[in-house]
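Every protein chain except one is present and positioned as in the full complex.
The block that comes next holds chain A.
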Amino acid sequence: MSNQTPYIGSKISLISKLDIRYEGILYTVDTNDSTIALAKVRSFGTEKRPTANPVAARDDVYEYIIFKASDIKDLIVCDTPKMANIGGGLPYDPAIISVSSRSAPASDGAPAASAGSSRAGTPSRNSPLGQIIQNQRPGRGGYQQNFQANRGYNNYRGGFAGGYNNQRGHNNYGVPRVNHREKLKFESDFDFEKANEKFQEVLVDNLEKLNIEDKAEPEVEEKKDAAFYDKKTSFFDNISCESLEKAEGKTGRPDWKKERETNQETFGHNAVRSLNYRRGFGGRGRGGNRGYGGYNNGYQHQHQHRGGYNGGYRQNNGGYRRGGYAPRDNQGNTAAAAEQ
């Protein structure tokens, strides 16, 4: 951890909006995401603060917890560790973005940073943290290496999106992503009410149109409610189900082109375009797919551009027997088909 700032490495006590207090070692601050990461964190619960939902303290020490700045109510830099105890599950707290797996419940290993002054600062959110970020930057090279090393690991385990990202989280943290992926950030909340109002309008609109072009809406409306399920008349039900869909020849599945378009709309062009080689990226899924192999094409293609990752993959390549998966997008999509 860098020594460049007086605060990185200090013991921090913060209180979230739910009045839960956490103590840990300040690890990084990220202004882009407005988050801060503490290492060796313990939750002290709501202690005696007046709150609607009192929460007990916990014994466990969490390797890292990343907090959302907007959900932090108060933050104190202090070097004198305080003790508390009692177990229970780490309670819900929206301020927590991710938690790395528990380390042993014993709370040393926290390097008691600079001795002396018991309280280096008063509730400090703006200026000191700002400084921290400035000073953080030079240190990045080191993290980056960690990050990549970790990828190999993730690649190997595969299948874990976030679980291992949790761990990756701290290495990764505040590091510019090596490829062009941006961290996503939504400025405001999605407005459900507004959207749902719109939905009502759409429905009304539709109803009006219905009168004009009623053939355009092949609806199931003719069926009476009782036709679907009525315990009194039959043990069996008549609700729409996969078997019926298939019997009627509907796969219910859009063709791969349509799906690709939808995917682009939902997740963005980059995400979809990178789907083929992305599987190896950062431990997401590549390993998960080793069993059936065949991402080679899309993959090796990419090797040219992404020299940095080759090593790890090559080692695995032996396991891929079937090639040529990549172009057959539609095949990869059948989530619902006979998954046993």
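Descriptive notes on the structure:
In this section, a residue touches a chain if its C-beta (ideal position, glycine included) is under 8 Å from a C-beta of that chain, and two chains touch if they have at least 3 such contacts; residues count from 1.
Here is the rule we use: contacts and distances are computed from a predicted model.
Looking at the choices "UV-stimulated scaffold protein A C-terminal domain-containing protein", "ATP-dependent RNA helicase cgh-1", "DNA-directed RNA polymerase III subunit RPC3" or "Ribosomal RNA-processing protein 43", the name in the UniProt record of the chain not drawn here is "ATP-dependent RNA helicase cgh-1".
Listed here are the chain A residues that touch the chain not shown: 33, 35, 53, 66, 68, 89, 92, 94, 97-99, 101, 157-163, 165-166, 169, 181-186, 189-190, 192-193, 195-196, 198-199, 202-203, 206, 217, 219-220, 225, 228-229, 231, 235-247, 252-253, 259, 262-263, 265-267, 271-272, 275, 278-279, 284-285, 287-292, 329, 332-340.
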